[in-house]
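Only a single protein chain was left out; the remaining protein chains are all shown in position.
Each chain gets a letter, A and B, in the order it is written, and its residues are counted from 1.
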Amino acid sequence: MTLIYAGLSLGAVYALVAIGYNIVFIASHSFNFAQAQLMMIGAFVTYTGYVTFKLPTVAVLALAMVVVAVLSAIEERIAIRPVSDHQTQLITTLGFGTILTGVAQLIWGTQPLQVPFFAGAEVLTILGGRVFPVEVALVVFAVALVVAITFYTRRRMGGLAVVAMSQDEEAATLRGIDVRMLAFAAFAVTGVLGGLMGAAIGPKTFAVASLGAALAIKGFVALAIGGFGSMYGGLLGGFAIGLVEQYVARYLGSNFTNLSVFVLLLLVLMIRPTGLFGRVQERTV
Amino acid sequence: MLQLWTAVRKVPTWVFPAAIGLFVLVLPLLGPGYELTRQIELTLILALVVSGLNISLGYAGQLAIGQAAMYAAGAYTAGMLSSAGHTDLLLQIVAAGLAALAVGILTGIPGLRLGSWSLAMTSFFLVLLVPDIVDIFEEDTGGHLGLSTMLNPTLFGRSLAPDAMYYVIVIVAIIWFAVFRNVVASRHGIAFQVLKQSPVLASSVGMSVFRTKLTGYAIGAVPAGFGGALLANLDLFVTPEAFTFHMATGALAASILGGSMSVYGAVFGASIIQFNNDQSSNFAEYSLVFFGAFLLIGGVLLRGGVAGLLRTGIRRLDRAAGLWPRRPAGAAGGGEAGGGAADAVDLPPIEGGALEVDAVAKAFGGNRALREVSLRAEPGQVTALIGPNGSGKTTLLNLVCGFYRRDAGRITVAGTAIDGASPHRIARLGVTRTFQTPLIPPGVSVAEVVISGRYTSDEVGFLSAVLRGPKFRRIRRHDLARAEDMLRLVGLAHLFDTEAATLPLGQRRMLEVARALVREPKVLLLDEAASGLDEAEVETLAAVIRRIRDAGCAVILVEHNFGLVLSLADRIVVLARGAVLAEGTPEEIENDVRVRDEYLGIVEPGDAPAVEEAGTLPERTAK
Partner (left out) sequence: MTTPLPDVPLLDVQGLATGYGDLRVVWDVSFQVWPGRVTALLGRNGSGKTTSLRAVAGLNPVHGGRIEYDGRRIDRLAAHRRVKAGISYVQEGKRVFRQQSVEDNLRLGGYTLGVRRSALDADCDRVYELFPVLREKRRHPAGSLSGGQQQMLAIGQAIMAKPRLLMLDEPSGGLAPSIVAEVMSRVALLKESGLAILLVEQAVEAAVDVADHVIVLDIGKVTLSSPVGEIDDLERLKDVCMGRVPAIDGAGEP
């Protein structure tokens, strides 16, 4: 049971990255490589808020959200908007993410920092398995976020508009939707969420500059397994990777975790290139 | 000043890099000191890795950015061979190249199927796997502590002095860049660019899309393997820390910065990144910020990188000195102004072939786009295909070219059934086409665009392209002569050296015709070739089409300009709602009331529901 909890909570971290990718992907069909690095900054800001400034939890979360949202908005302006094609966007967002990693190293150094969690670090025992409070919180947070986003996209005009835009940008424009503005807003919102996510994952993963690269790729795998654009898919993909990693590490050795995730990715993509919950592109003649 | 430039430009371009290479090779005679030679060694090794990226990313357009993994494969192959007593450097380099090639092919096959971000991510993932794999095979690789059991390298049985590695590295780099340049300048290099522009275009000139992609990706792996072997022997030590995400990002930054679509840009980019790395004692903390900034700025502003800037500079000087645009050798007088005249050239006879479409049907879901369509296009005739939107013209074209599989019926080209053939095979049977929106790869000259149409004629192997033997030269001369003929036919000969993508639409359409024609197709499909042309251009086009027809080619014209169709076509086939409504001479079609009514959208009462409705009502109607 302990293994399952560990797998699920690790998976929740990957799922959060995938959710970030997904929001941007749904809104503008681009892929924000820097998403994980934004979360990494969120984790560092959380650390600074708690440890250096000794701020209360609410203020720390607000700080993390604001900082990351601002960075995210800057990224949209300098790395996404001036670049027209998605291939080059991958390179520019990778560049932006690399800058974030470099800046984080300059400010916070290369040693992992222990980010405190507001609910403490006492081990809980649930159904015979041992689990940290932050791990429970991560799983709950990831699931709640997916439910909330799904609700928003089905019940609010803004959400309807984003979904409409992802299907047919031109038709959305002709319904009076400001497609560019909305894509920008989606980026900023991802930033706000990224700050929150950083605060949530920090206590589990530690705040460390190298977090970005590892999370970026695992988050992508979660997305690819679940299917681009599918929120529930990203969640399940994340949990699947988390569990595979924990079980492989336990029974085969930690050298094999990345390898097994890679094999899993290739298998899923070869069998279902659109992912488990991805929509098959509709043919338009 | 300009005279000096003119003199400089008379020297063949390959002389300059060769001279620089030679200079670097003899540099130790000037006693540059350990620091500088070490920097040059590391820069050239990095340049090898970056040149691989330039092939796969820059030329072939594949977002494969995991070159660090191939680099590692090369280094460990050399290291393990050396530890096992196989100290011959040549053997190690070849084996390292092959190992990198194997990694490239193995990961390329699944990765290339996915393309775009998925390929980027899987190739980055590969880099992340390096330390794990090294650990798993700890006994042979030394694990994370590194492989330190390497022996001193030998060459042809003689032990190499430590400072001899410098010469080895420089010579390998010179040879590789010469090979790289020859490949890029050959039709294989142009083929990569064609593929990058459009897979549809690539298969329409007879290239296998998957094979070409895989070739680009695999060739890109080889120099990374060479670089790995050299690095291993330089320090007689291999550690997984040399092949990190950081290194992969640095190589990518070097490629973008130097100019991904260039040969020597790899050296520029590598020197900048290596110089940046070298400042490690002072600036290590800033290196990631620099990499990131390079990627960002390179991606947004410097689309061509340093090499691109140089190219623009050279072009400017050339223009100032009146050296550009050059004229082809044959066009000595070259007085034709404006480029309308399309009559100066004789088009030699083309052995055309009939296109036969027999009872072909195609449905998408419940939507029956084509139902039992039959037609025949004879060689030496223009067969026009007209019909309202959604009548199935494009579907039919895509079936003929092999982009769709038909559900029923038969298509033959000059008597050969195309059955399930893939698009590039059909192209090789002698079917060629132009596109509604002209597909012209950027950065390629008008002449090279035409030559890219000859990809399947007089095949040139990679080796032959690298060595540039007499056969290669003969074919190249023939290519250029043919291109010039075709360009004169369509009235573009005066633009021989111009960058094709910068031409206005009318000339791009003509260029597509020239490219389609250069391989003497049996069947030529013109997809709305007149759309967007002004009246004079339409007339030129009509004249060219007549000459192609008279040469013996079977021309199929899909066109909206009714006047052009009536004046040009020998036979007209009218499609409506997925079936042939009428067929006949222009006079017959012009006076057919049904054709006009159908064209203007009159739906006869009691007729079957139209195509979109068929999705809900899949009912079969008699013809």
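Criterion: a residue touches a chain if its C-beta (ideal position, glycine included) is under 8 Å from a C-beta of that chain, and two chains touch if they have at least 3 such contacts.
Remember, predicted model here, so these are calculated numbers, not experimental data.
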Among the chains presented, those that the missing one touches | A, B
So which of B:Glu448, B:Glu512 or B:Glu528 would be touching the chain we can't see?
-> B:Glu528
Options A:Leu3, A:Val70 or A:Val179, residue touching the unrepresented chain | A:Val179
Extract the touching residues of subunit B with respect to the undisplayed chain.
-> 388-390, 437, 504-505, 528, 531-532, 560-563, 590, 596-597, 599-605, 607, 609-613, 615-617
What residues on subunit A make contact with the chain left out of this view?
-> 154-157, 160-161, 163-164, 167-168, 170-179, 279, 282, 284
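Everything that follows uses one rule, which is that only the chains that are shown with their structure count from here on.
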Residue ranges of subunit A touching subunit B (in the complex, touch as defined) | 31, 78-79, 82-83, 86-92, 94-103, 105-106, 213-214, 217, 220-221, 224, 255-259, 262, 265-266, 269-270, 273, 283, 285
Per the touch rule above, subunit B residues touching subunit A in the complex are 61, 63, 110, 113-114, 116-118, 120-122, 124-126, 128-129, 132-133, 135-136, 245, 249, 252-253, 256, 285-300, 364-365, 367, 369, 390, 394-395
